[in-house]
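Questions regarding the structure given below will be posed in turn.
With one protein chain held back, the other chains of the complex are shown just where they sit.
Which chain is which? They are A and B, in the order written, and residues in each are numbered from 1.
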Amino acid sequence: MRNINKWIAAGLVALTVMSYIILHAYQQNQIYNHTKLVIYRDGEIYDEASLSKEVHKEITVRTGDHFNIIEIKGEAVRIKEADCPRKICVDTGWLNKPGQIAVCIPNRLKIVIEGQSGNVDDIAY
Amino acid sequence: MTTKRLVLISLFVAQAAALSIVERFISIPVAIPGVKLGLANVITLLAILMLGWKDALLIVLLRCSLAAMVGGNPISFLFSICGGLSSTVVMAVLWQKIGRRLSIIIISLLGAVAHNTGQLLVAALIIQDLRVYVYLPVLLISALITGYIVGVITLRCHSALKKNTDLTAG
Partner (left out) sequence: MLKNFFILVLVVVLALPGCAMEKQGEEKNYTARDELLGTEVIITVEANKEASEACDEIFSRIKQIEEKMTTRNPNSEIFNLNANAGNKEITLSKDTYHVLKEAVAFSNMTGGAFDPTIGPLVKLWGFDSRDLKVPPDESIERKLTLVDYRLLELENNKETFTAMLQRDGQAVDLGGIAKGYAGDEAKRILLNHGIKRGIINLGGNIIAVGTKEDGIPWRIGIQNPMAPRGTFLGILELADKAVVTSGGYERSFVAAGKRYHHIIDPQTGYPSESGLLSVTIISERGLVSDALSTGVFVMGLHKGMELIESLKGIEAVFVTGDKKVFVTKEIQDMFQLTDSKFSYEKHK
């Protein structure tokens, strides 16, 4: 343990690399998985939608006197418009990987992309 | 509390607050509002090295409050405080317990990691969702980079300041 600094530095790097690998492995496993969008309003599930290539629609969520417009296009989603003061939610832009989140804190809205457990090559419906 | 100490603390608070405010204009690719780089940690680390952990903590509290008063909001204040306190605690403990054997840069790195992880945890609490961990890798990388930069700057500042002040506390 002569040069403790080297060890710590190496440890930090290892940690960072590992976190990256784990996240990526998780997302790679999920990417072929027909992800879906879950919209939470006030902490509760408001609506869900499938993110598949054919879908293109907009969902307007109203919370009290406020609103957010969510747009789904291709396999991605974004908060298109909102009446919150700083519009950070709109600036977040497009989400397309499981685990990605966009929040509008003033309007108590949260949209998350969720994958499904196990991966499949296609779905019979 | 000598006058010299008081002046140094005030200067540090002002500079740290200024850094906090300026870095609002730099955004990291994370969809969570409020997560910031943590450049003010230069001041925090200098304070730990030159004034001791108690004063360092005071400086952090003051500069977060000051920055929040200048165009901040409750949420960003929360992020500032949590990030700031996390890194202060970590860096102070490291300096106290292990001290000189650790490179300043390493201390700064660990402080930056603590800063960012602290902010991520707060974000998780605010949006009631642990899934913010997806942002962990990018935040860790960001912590390594800013931690390094902060460390280098702190080193330079420290050696320059040491010459003129004799307040270095252990």
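Definition applied: contacts are C-beta pairs under 8 Å (C-beta built on N, C-alpha and C of every residue); 3 or more make two chains touch, one makes a residue touch a chain.
These numbers come from a predicted model, not from an experiment.
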item	value
Hidden partner chain, touching residue among A:Gly64, A:Pro85 or A:Gly118	A:Gly118
For subunit A, the residues touching the chain missing from this view	5-6, 9-10, 13, 16-17, 20, 24, 28, 34, 36, 48-52, 54, 116-125
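FYI, only the chains that are shown with their structure count from here on.
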item	value
Distance between the centres, which are taken as Cα means, of subunit B and subunit A, whole angstrom	29
Interface residues, subunit A side, partner subunit B - complex	4-5, 8-9, 12-13, 15-16, 19-20, 23, 27, 43, 86, 88, 92-93, 95, 97, 99-103, 105, 110, 112
Subunit B residues within the subunit A interface of the complex	31-33, 75, 98, 101-103, 105-106, 109-110, 113, 126-129, 131-134, 136-137, 140-141, 144
